[in-house]
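All protein chains but one are shown in place.
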Amino acid sequence: MIDSEARGGVTLARLTDKRLDAAAAPGFKTGISALIEGGADRIVLDLTAVSFVDSSGLGAIVSALKQLGSRGDLVLAGLQPPVRKLLQLTRLDRVFKTYDTAEDAVAALG
Amino acid sequence: MIDSEARGGVTLARLTDKRLDAAAAPGFKTGISALIEGGADRIVLDLTAVSFVDSSGLGAIVSALKQLGSRGDLVLAGLQPPVRKLLQLTRLDRVFKTYDTAEDAVAALG
Amino acid sequence: MARGQAVPDRRVDLTLEAAFPNVAMATRAVAGVCALTDMKPEHIDEVELGLAEAINNVVEHAYDGREGGEVRVSVLLFPQVLRIDIEDEGRAMDPRLLVDPQLCFDCGDPDSLPEGGMGLALIRQLFDAIAYETRDGRNRMTLTRWLVVI
Partner (left out) sequence: MARGQAVPDRRVDLTLEAAFPNVAMATRAVAGVCALTDMKPEHIDEVELGLAEAINNVVEHAYDGREGGEVRVSVLLFPQVLRIDIEDEGRAMDPRLLVDPQLCFDCGDPDSLPEGGMGLALIRQLFDAIAYETRDGRNRMTLTRWLVVI
């Protein structure tokens, strides 16, 4: 569900499923939390494959951001229009940095 | 439902709805039949807007072809992939001439 | 060999009143569900067409075009299979009609071209397996489509 890859000091975490919804959120939370506990502190979440996120999925991303706290950074890449819309509607677009592609995001964090 | 237009001796009949299915077939049949009775004998059926045709819709097109008989011609234009597929599966692709665009079809019949 | 009944990962049941305008509501709904799988768009189109033919038949034949009848369409997603059950309480179909439905016509003879009678032949081509049974006045057609090549 999360494919992760070290890119220098940056962790590129790619979601492989199409949906990050209430059914998928618990699995995502476990996976991303394990990455953070394993030492990932600068994380690019690549959502290129994800066509749908609901508030449970977004809540799980927020929870990862909180787990990182001030010692790290988590940014989003490859947002499809419905995902971008959800960020706007919840105003969390003011909280998350977003990049068009995962490569852009890795370069910015690296 | 059918927008028709005289192009020289050719009648360009454009379907405006997305679907030509069992719900729409009777209305289509009435409309196309009226065109033929009104004297249309070389007809281009422009299906560009149509994303779905079922066997009832296709049967209605066949019935128009039969109504024309040997004194006329009816060709199809702008077939979307699902419509092309239906023609193949029913082997009626051997019966109907098809053109990529309505303009191509009008030129060929004109 | 005793074989247990598999439980689908996900399921939704649709009910519609038997009337042609409602058929597209069900077929579009199933097409929408198919987007949860890895099916290609052209394969989803095939499911939509085959299902439209099957439900049209229920409206036209099982309920003879009379309104008021109920059609139930159950959509079951298994890891590798999409199963769609279509149920009605109308006139039963002779299941032998499903064995080898034909599309016969002579290209050269316009009068022989089919204006109908294509539904069952399409359904046969568009699904990997079809079953039909009548039990306690309830007819059920089961349409199965593999989501993977095995």
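First chain written, first letter: the chains are A, B and C, and each begins at residue 1.
Note that in this section contacts are C-beta pairs under 8 Å (C-beta built on N, C-alpha and C of every residue); 3 or more make two chains touch, one makes a residue touch a chain.
On a predicted model such as this, the values are computed, not experimentally measured, just so you know.
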Hidden partner chain, touching residue among A:8, A:38 or A:81: A:81
On subunit C, residues whose C-beta touches the chain left out of the figure: 9-17, 21-22, 24-26, 28-33, 35-36, 75, 77
Contact footprint on subunit A, counting only the chain that is left out: 19, 21-23, 52, 54-56, 58-60, 62-63, 65-66, 69-70, 81-82, 85-86, 89-92, 94-95
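One rule holds for everything that comes next: only the chains that are shown with their structure count from here on.
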Chain centre separation in whole Å, for subunit B relative to subunit A (CA means): 50
Junction residues of subunit B, two or more chains touched: none
Residues of subunit C engaged with two or more neighbouring chains: none
